[in-house]
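One protein chain omitted, others in place.
When the chains are written out, they are named A and B in that same order, and each has its own residue count from 1.
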Amino acid sequence: MAGPHTPVSVVIAGKDLRRSLKSRSLVLTAVVGPLALGLIMALAFGGSAGPSATIAVVDRDGTATSRAIVDALREELRGGPVRVRADVPDPEEAVDAERVDAAVVIPPGWTESLSASPEPLRAVRNPDRAIPGEIATSIAGQVTSQADLVRAATSTAAALGADPSGVTQVRPVVTVSVRDLSQAFNAPLYFGPLSIFLFLAMGTGARGLVREQKEGTLDRIRSTPTSARTIVAGSSLGVMAQGLVASLLVYAVSTLLFGAEWGRPVDVVVILVSFVAAISGFAAIIVALARTEPQAEGWNNALAFLFGILGGAFFGGASLPGLLGAVGSLTPNSIAMRALVETGPGGQALVEVWPLVLALWAMGAAGVVLGGAMLRRRLL
Amino acid sequence: MTEQGPRARVVRCEGLRKRYGDRVAVDGVGFAIAEGETYGLLGPNGAGKTTTISMLCGLLHPDEGTIEVGGSPMTTGRCEAKAHLGLVPQDIALYPDLTAKENLSFFGKLQGLDRGELRTRVAEVLELVGLADRAGDRIEGFSGGMKRRCNIAAALLHRPSLLVLDEPTVGVDPQSRAAILDGIDDLRREGMAVLYTTHYMEEAERLCDRIGIIDEGRLVAEGTQPELVAAVGQHPIVRLAAEGDLTTFAGLAADAPQVVRAAASDGRVEVSVLDPTRALAPLIESAEAEGLRISGVEVVQPDLESVFLHLTGKALRD
Partner (left out) sequence: MTVVSAVCAVDLRRLSRDKVALFFLLVLPFVLIFAIGAAFPVESDTVRVGVVAGETTGVGGALIEAATSSKSLEVTTYDDVREVVRDIRLGELDAGIVIPEGLTRTVEQGGEGEVSLELDPAQRSSAMLRNMVSSVLEDQALVLTAARFAQGRTDAPPQEALRVAEQQVRELARGQVRSITVGGGTEAPVSGFAFTAAAQMILFMFINALAGGASLVEMRTTGVADRAMSGPVDAGGLIGGLTLSRFLVAVFQGSLIATVASVAFDVDWGAPAILVSVILLFALVSAGGGVLIGALARTPDQAPAFGVPLALAMAALGGCFFPLAVAPPAMQVVARVLTPHAWATDALVSGVFDGATIVDVLVNLAVLAGFAALFLSLGVVLLRRRLEHR
């Protein structure tokens, strides 16, 4: 692995990385954890395939108008994620028994009622099928809107002296199409948990020197012709390497296996590296300020979760309102999330978000340099 | 032992002083070790052994004094002196989750060994400590003795001119201990200087050419074992088990040349002598002349334990 003249700091970093990979806790905590959480969230919110559902459409009206509506719906939704079934006699029973996810019912006398006070359409929903329930309500709403459109159009025409009888379809002038942004970009679902778990894992790495002092290996390293600066640099490099390996694995696996959308690869990698640098800085400062290793661990883990919550890790990267949001926007988690969002699909070029990237590096550099100096004075 | 004449000094330290607050941990310690020489540092717990070793190895900066290893001054920073040094810490200073080979490769790289050299040295050193067949096993799976051996191996990779061993045989089974002591003997024969601290008096007696006794931060005595014994007025004892008038014989023997004092007790006579090789024959002769029937003769060298007790008023293993 190392050439004849590998810098000693790289040798030390390599040793730390090797140990953390061997212990498997890095991979379990910082790779499997975020991947599992991100995948669960991505699946829950539909993922790239969109929600799928089987909706029964039941025509109890039995008029030409209602039949036309059912046919039009089947035609419109054919081949999409929503399957329409028109052969369900008892929709309430079918939805309850979960043979279909939800149902739309055109009640008897519906066409007739349109001329005066329209009979409501029924959306039959099961509380355990919230999304299909929404879809059924939305389909019923579409049918109602179309009927309203016909009624508004014909009554307006009649008021102006025309005879619009027999009109069953009116093409709307303007339609509203919904664009689901999560399909083009769902990096926050993975980056949110990653930002927390990375902090936990890198904190463990940062405490390495304190542990080595206790275990005696630090004395052995120091008895070799290795300067204190090199030892601290090697340790910091090792912490960064661990963070980098974990975050790149999460990026790669979520993209390649789960179809996650993060944005342009170069931008994503630069932002992840910068975030890892920032977290290294915090982890180093914590280790330097804490008096004991358990204390450092406690501070580190508490901060990891606080940053995660304030930085929006638990709500798809969205910032919080008010003071919490203002404080949260200063966390490295929030800054990196913002950089990912800004450069996400259809977003800006990486160079345009340089202040964010610079801020992450500034946090990292300040923490590593300051923390490193303090640690060097204390341990070496 | 001195047949090659004066040998080069590998390590020299003078006037070492280290203070922690009001407490002076090390107070003016100085000694030198030549190549091929094993120097034992003996002292009760808290005497300043580990502080001295830490300063010597550049782990701790002395408040006063100078240290030179391999002709270069030792500092706590990165320095040439450290390249001459191999430290075997008291703890098993190895990574339990890495294999023996991975551990040795890592520390070898820190010593600046290049790739080819590293590979051969790791193999040689593992062979030397008898762990060649366990090279690929993790340290955490090793027995206590194997861990100790590997702990020593890690200090030998770069062929240091000074090997510093801090209590290297604590908690080791007798077999491994013997192997470790034999190994150190071999290294000394190859010309390595060894600084050795131990609680085990018999190890110091067996291994060390010279011994420094440290107590409350001061080096209270230094020398070869016979020198130390002589310096504190302890003499070898010739112990005769015999029948007859032992009291009269003791009175006679006390006036003989070479004899310091003599006393009879409980079927035997104990005679303190200057030099047992010269005192023994005349003693036996006169005993026979007095008509004693001798059933046993024993020469007891005064040991470091008694020297230590005499000098510090403390038992070594407290």
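FYI, a residue touches a chain if its C-beta (ideal position, glycine included) is under 8 Å from a C-beta of that chain, and two chains touch if they have at least 3 such contacts.
Source: prediction; values computed, not measured.
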item	value
Visible contact partners (per top-of-document touch definition) of the missing chain	A
Candidate in contact with the missing chain, chosen from A:21, A:149 or A:366	A:149
Contacts of subunit A with the absent chain, listed as residue ranges	25, 28-29, 32-33, 36-37, 40-46, 51-52, 92, 95-96, 98, 101, 105, 114, 116-118, 120-131, 133-134, 137-138, 140-141, 144-145, 147-149, 151-157, 159-162, 164, 170-182, 185-186, 188-189, 193, 197, 200, 204, 294, 297-299, 301-302, 305-306, 309-310, 312, 314-322, 324, 337-338, 341-342, 344, 346-348
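Definition applied: only the chains that are shown with their structure count from here on.
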item	value
Distance from the mean Cα position of subunit B to that of subunit A, given in whole angstrom	65
In the complex with subunit A, residue positions of subunit B that touch it	54, 57-59, 76-80, 82-83, 85-87, 89-95, 97-98, 102, 106-107, 109-112, 114-116, 154-155, 164
Residues of subunit A touching subunit B in the complex	2-6, 8, 11-12, 15, 18-19, 22-23, 215-217, 219-228, 230, 380
